[in-house]
Structures are given as structure tokens and as C-alpha cells.
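Here the complex is missing a single protein chain, while all its other protein chains stay put.
In order of appearance the chains are A and B, and numbering begins at 1 in each one.
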Amino acid sequence: MINTFKAPVLTMIVLLIIGIALDLGLNAYIQLMVLYAIINAILAMSLNLVSGYTGQFSLGHAGFMAIGAYVSAYFSTRFPFFAGLGIIFTTVGGGLLAAFAGWLVGLPSLRLKGDYLAIVTLGFGEIIRVALLNMNALGGARGISGIPSFPSFLISYSYACAWAVICFFVIWRLVKSSHGRGFLSVREDEIAAQAMGINTTQMKVHAFVISSFFAGIAGAIFSHITNYISPSTFTFLLSVNVVIMVVLGGMGSMTGSITAAIFITAMPELLRSLQDITGIDLRMVIYSLLLIFVMILRPKGLFGESEITDVWRKYVRKSA
Amino acid sequence: MKKMIIALLAVLPLMTACTKKSNEILVGEFGSLTGNDATFGLSTNKGLRMAFEEINAAGGINSKKIKLITIDDQGKSEEAASAVTRLITQDKVVAIIGEVASGRSKAAAPIAQKYQIPMITPASTNPSVTQVGDYIFRTCFIDPFQGLVIAKFATQNFKSKKAALLRDVKSEYSVGLADVFAAEYKKMGGDLVSDLSYQGGDIDFKAQLTQIRSKNPDVIFIPGYYTEVGLIAQQARQLGIKVPLLGGDGWDSARLSEIGKEAVNGSYYSNHYTTESTDPLVVEFVKKFKEKYNETPDVMAALGYDAAKILAAAMTRTKELTPKNIRDELAKTTDYPGVTGKITINKDRNAVKSAVIVQVQGAERKFITTVTP
Partner (left out) sequence: MQDFIQHLINGISLGSIYALIALGYTMVYGILQMINFAHADVYMIGAFTAYYTAKWMGLENSPGLSTLFILLFSAMFVCSLLGLAIERFAYRPLRNSPKLNVLITAIGVSLFLEFTGQVVFGADPKVFPEVMKDFVISSFGGIDLKSSDVTVLGVSLVAMVLLNFIVQKTKMGRAMRAVSTNAPVASMLGVNTNRIISFTFIVGSSLAAIGSILVGMKYPKIDPLMGMMIGMKAFVAAVLGGIGNIQGAVLGALIMGLSEEMVVAYISSTYRDALAFGILIVILIIKPTGLFGKYAVEKV
């Protein structure tokens, strides 16, 4: 029992120490970037499960995020309890509802392969967005504004980190387990897996459910950091953003997803000086070029399927 | 242990803060310089820059020059919020001017309020913007007034009995103004025969217009932004709808006639000022603007100009240039002689001003009448 929690708790402590340093040293804008990076990391890790490990391309991640965001925002703005400690309930609630949506998306996966499933996920994401656009109870096109924030950076940081750690360890341990090997088998050769008796549809549905759960969690945290959400925040472009992170980092590498998430969040800031000089926003142009080049030259992404520990072993430790 | 040190070292470079020159007053601006309603942001920016240049040329505020830092929000609310956060926390501005679209102003206002930096919106007309908090001001009229003006114009000048309404559900401004018009029009005895919607960014409105056509209204009110209005007008005329079209200040842009061409001619909309005014302030403003930018100023430029000048006037009145003092002085603005009229900031931090109705005639906007509150 102790063993299960040793690694996560240690990681959390390290992150908290870094958090205190960040709290003292940085201005509010960069602190905001740090929070965005953590949210992006959760999104990337969750998408990695379904796209990287299970090989099912999902273009609708923004939709699941939206569900989590709206559920928690709705309760936080109406019932003060949920803006305080109750936020844990709404976050989990948002995650669960998003997971249910993920289940719905996973169902047709029995009959759909590859490209088609990807387009269906895109469709789902868009349908969720349009549904939100039409629900006047949730603000319609104007969205929900005035979502209460966390009392301080340290608290929002810790909350986000806690979920990131949970997300990481859940997915990591799941994939390393025997159940997890089922995911990989679906990616490698679905027909062979079926022939071996693995219920591939169930694998795919599981992957979607867990993945969308964490996407919903990310959305819930996100809404309390930006204080304003509207359907136009959760577009296809946002889904593509997460896809870029997963592809760049390496489909099947957790470290890759986290690294890419941090990189993609930091890039606009790094590019801002370029933007100030040229006066144009080249962010998306560079992203799309990166996507193309990575797919052609290094489809495995930065880390491929290995983790930082494997790289460590390969290049740092001399002994075999 | 090693991991921690590496992490800390990585974070160090981010901790350096930039130093700021202390003889400059930093004012932030956020607006839609690109995107579907780009002319709004671009015009406001031109008006602001011209105003601040004039002030700086005349010596600045207590011999300090004003520096305008502008961030483009690309017409998106999330970017607006992010831009304002950056302006306040990183660029450390003492005041913010923005935005035109009520939806985007609303996204940014809570942030300005939280950090207690005064924010002036030069053109957002939805009442909820200033309700966010006591640091949020506006220097234009609000939609409850604008909707009333248009409803009055419809019933009195057109003797309208049956009106159709076509609103942009993606825009907080459009929905708010539509609701006010609907309520006022019905109060005045009119019959709202059709209330349909579209989404900002749509290009095809034939379905909605066909429905409207069948109800035979005598006017159609379209409280949207100029790009869509231009297309709607064209398609309405193509479907044989000949009745006059009415609109709000979201119509005001040179692009309206570029996109709508002959279809918009003869239509009317309410606005904050008219370039035809004989008021010497307006004449002077239009002349200087034309000299500087080689184009006629639209209403956003005029509103931006006034907002900048009102801010500067408030700054001059403060003993010490802190955001709080600026805020207090802004609230005291009374009878400021602006290009867009005499401006007094009331206790709701809105401006009490009159509206004009203009008619579209090619690239010109012919003045029809003024309505005072």
C-alpha cells in the first residue's frame, strides 16, 4: 500500500517546492503560463493514452475539456460551496460527465477504423461546441463569466499539480500493467489482437473513457484559472493544439507529452519578441510546419515511445 | 536532490523582471487589430494614437510622456483576457483602454477590476460591462438607450407596425441590443413578426431572409456587425426584400459599403456622432485625422480619441499618478467637450450622451436626426 503512493507523493513534494520558488520569483503573467503548462500537460497525457498507446486518433479532445469546464464553472458560479472546497466535487463531476461523453464516442469505434474514427471524434467535438452554443442556461454564445479563481497562485498550482500527478501515475501504471498491454496490442495490429482474444472494442472504449475523464478534469481547472469560458474557446483548433503536443512529444511517451506541453505553452512567449519585431503572429504557422516536418522526418516525435528514464539509461549510464 | 537544483536553475532566468523608465506613463490598449471586425480595433487605435501624440506634443502630463502599449486580441475573448493580464502584470500599465466589442470587454473587465487598474471602454454599449466593478468606465452610450432610439425612429419616422429582427447570437452586443429594441418596439405598439438569428462569421442568410420575407415586415432591424450586415443586405435585396434596414453602431465602418454595395444604400443606423456635424471640434478632428491617416475617421476612431483625451484629462487632475487616483478622477468627468458630444460620467460609470441616426449613401453617411437622452 505504501509502495503505491511512494512515488506520487514524492513527486508532489518536489513539485510543491518548485511551486514555492515560482510563487516568490515570478510575476503573475508568467505564473499564469505555468498553470497553462500544467493544464496542457494533463491534456497531452490524456490524449496520449488514446492516440499514442491505443493508436486511435482523436480530434475531439476540446469537446471533453469543454464538458469538464462548463460543469465546474456552472456550479462554481451558482453555489458558493462549490467555489471553495467543493471544487473537488465539481472537478470530479466534470471529469465523470466528460468520461461518459468519451464512452459515447468510444461506442461507434466498433465499426469505425482509423480515418473515419478520427473524423467522428472531430464531429463529436464540434457537436458538443454547438450544443453549448445553444444552451442559454449555460450562457449560450456569451459563455460563463466571473468564474471564481483560486485564492492564490500556490493553491491553484498545487491543485493543478495534484491532478497532473494523479493523471500521470494512473495512465503510467495502467499502461505498464497487463491490461495496458491490451491497449498497445490494439495499436500494433488490431486484427491480430482480436485473433488472440482481446476485446479490442472494449480496449478502445476504456481508453476513450479514461482519456476524456482527465480532459474534463483539465477543463475544470482551466475554467477557474481563466475565469471566463465560452463555446468559442473549445474549437477544433484547440483539439489540434493538443494533437500537436502529443505528436511532437512522441505518441506513446508520457515524458514526451509533458515536455511538448511545456514547450508549446512557452513558445508564444518566446515568439513574442519575434512578433514584436515583425508585427505578425507566426505561432500557428510555425506549429503547422513543425507538424508536417515531424510527420515526414521524425514521425516518432521527440521521445518516440521511450521515456526519459530509457534515454537516461541509454546515454548517461555507461554500464549495460 | 540533483533534479531539484536543475529545476530551480531552469526557473531562475524567468525571475528577472524588466526595469521601466520612470518618466513615461504607460497606458495599455487591447483591441481587434485582426479578425472579422478588424476595422473596429484599427480605427480605435488610430484615434488613440492621434490623441496621445497631440497630448505628448503639448508637453504630456506634468511633463511626462504617455506611452501606448497595444496588444491585438485577434477578435477573440480569450486573447482579450490574456492581453489585459499581460498589460497589467508584465507591462505594468496604470490604465487600460479597450475594447469595442462588448463580449471582449466583458472578458477583460474582471481582470482589470481584480488588479484595480482603471479600464475605459470607448465603444462597448452593453450595460453589463461597467457593472463588473467600480474600476470599469465607458465613454459612450449604452444599449438600453440605443435600442430605445432605434425603436422610436422606426415607429415615428417609418410609422412601422410590423418589424423583423435578425440578431447575431455570437455577439453579446447584438443580443443585448436586440432584446432592448424588441421590448421598446412592442411598448410603442409595434408587432415583432419575426425574431431570427445568425452567427457572426456566417456567409449565407437566405434561409432566415426567406422566412422574414414571408412575414412581410415593414422594417428589418439587424443589430450586428458590418461584415455580416453587408452580406445580409445583399442577399435580402436578391430575394426581393425592399423594405428599409435598420441597425446600430456596429454598422459603422467603411467596409459596410464595400461589402454591401448598393444593397445597403438607403438603410439607417444609430451612431455616436456624424462627420457632417458643424461643431468646430468635430470639423477640426476630421481635418487632422484626414491629414494624418488619409482617411475619414469612423465612429470608433472618434470614440477612441475622446476616451484617450478623457483619460489624459483625468490624469492631469490627479495629484499623484496612481491607478486609484486616476479612477477617482475619471468618475468625476463632467461635461467634457468631446468630438462625439458632451460627455459626463454618471454614477454607473457610463457616459450620458446623445445619439444620431444616419443614412447610408454610398461611402457617405447622411445625417438624419439627433436624439438626446
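We adopt the following convention: a residue touches a chain if its C-beta (ideal position, glycine included) is under 8 Å from a C-beta of that chain, and two chains touch if they have at least 3 such contacts.
The structure displayed is predicted, hence computed values, not measured ones.
Visitor: Among the chains present in the display, which ones are touched by the chain that isn't there?
Guide: In the entire complex, chains touched by the missing one are A, B.
Visitor: Just name the one of B:Glu24, B:Glu258 or B:Glu284 that touches the chain not displayed here.
Guide: B:Glu258
Visitor: Which residue, A:Leu35, A:Ala101, A:Val240 or A:Ile258, contacts the hidden chain when the whole complex is considered?
Guide: Of the candidates A:Leu35, A:Ala101, A:Val240 or A:Ile258, A:Val240 is in touch with the missing chain.
Visitor: Just one of B:Asn45, B:Ser124, B:Thr155 or B:Thr227 touches the chain that is missing; which is it?
Guide: In the complete complex, the chain left out is touched by residue B:Thr227.
Visitor: Contacts of chain B with the missing chain: which residues?
Guide: Output for chain B: 34-36, 38-39, 74, 169, 196-199, 202-204, 206-208, 210-211, 213-214, 227, 230-231, 234, 238-240, 255, 258-259.
Visitor: Identify the residues of chain A touching the omitted chain, counting contacts across the whole complex.
Guide: Residues of chain A in touch with the missing chain: 55, 57, 108, 111-116, 118-120, 122-124, 126-127, 130-131, 133-134, 191, 236, 240, 243, 247, 280-282, 284-285, 287-292, 295-296, 299.
Just so it is clear, only the chains that are shown with their structure count from here on.
Visitor: When the C-alpha atoms of chain A and chain B are each averaged to a single point, how far apart are the two points in Å?
Guide: Chain centroid spacing, chain A to chain B, equals 36 Å.
Visitor: Touching chain A in the complex: which residues of chain B?
Guide: Its residues touching chain A are 3-4, 7-8, 11-12, 14-15, 17, 34, 72, 74, 76-78, 81-82, 85-86, 88-90, 103, 106-107, 110-111, 132, 169-172, 175, 199.
Visitor: For chain A, which residues count as touching chain B in their complex?
Guide: Listed in rising order, the residues are 14, 17-18, 21-22, 25-30, 32, 133, 140-143, 145-146, 226-228, 230, 232-233, 281.
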